[in-house]
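Take a look at this one; I'll ask things after.
Every protein chain of the complex appears in place save one, which is left out.
After this line comes chain A, so read on.
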Amino acid sequence: MALISDGRFVEDAWRRLADEEALPKSGKVIVSLPRLDHALEIQTSEMTLGAIVPNTAEPSALMSALPRLGLVSIAFPAFADGRGFSLARLLRRAGFAGELRASGRLVADQYPHLVGCGFDTVEIPDDLAERQDESQWRAALAAYSRAYQRGYAARSSVLEARRKALRP
């Protein structure tokens, strides 16, 4: 797996725990949703928890856990399955301030969409990372100087730029 953050391939500070693997005493670990409640119960102060959730997860079901999570990774079963974009928006709206990660066979061209919806990092399989190197992810991020939508993260907003131009 390769991890992209701010347009760069970076080392992953998190470890994805397989379901049969025991919880470590410390470190940053990502567990699957069915294990989350139990993991929260036995969490130690040296351990930071993250959760990987399906894109069909109900935000209300995650609400109580969110303040205690350092990371939520939303699984994209296919790159064209856009449910994860809405789930990301809803988690941010619910006040989640930790790392929001998109995980799946996402392509570089979707990077502005992901960032716009509140994702911090993107996790892709190695074969994809080989075809789509860092430069392509960085280029995607720089492709547009402004976005038309309000309330989404973007480099700059068309509406704001317009208002400034009309009333300097």
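Keep this in mind: a residue touches a chain if its C-beta (ideal position, glycine included) is under 8 Å from a C-beta of that chain, and two chains touch if they have at least 3 such contacts; residues count from 1.
The rule is short, and it goes like this: contacts and distances are computed from a predicted model.
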For this session: Leaving aside the chains on screen, match the unshown one to its UniProt name from "ABC transporter ATP-binding protein", "FAD:protein FMN transferase", "Na(+)/H(+) antiporter subunit C" or "Nitrite/sulfite reductase".
Result: "Nitrite/sulfite reductase"
Problem set entry | Candidate in contact with the missing chain, chosen from A:Ala13, A:Ala61, A:Ala80 or A:Ala97 | A:Ala80
Seminar exercise, completed: Touching the unshown chain, chain A contributes residues 79-83, 85-87, 89, 93, 107, 109-110, 112-117, 131-132, 136, 139, 143-152, 154, 158-159, 161-163, 165-166
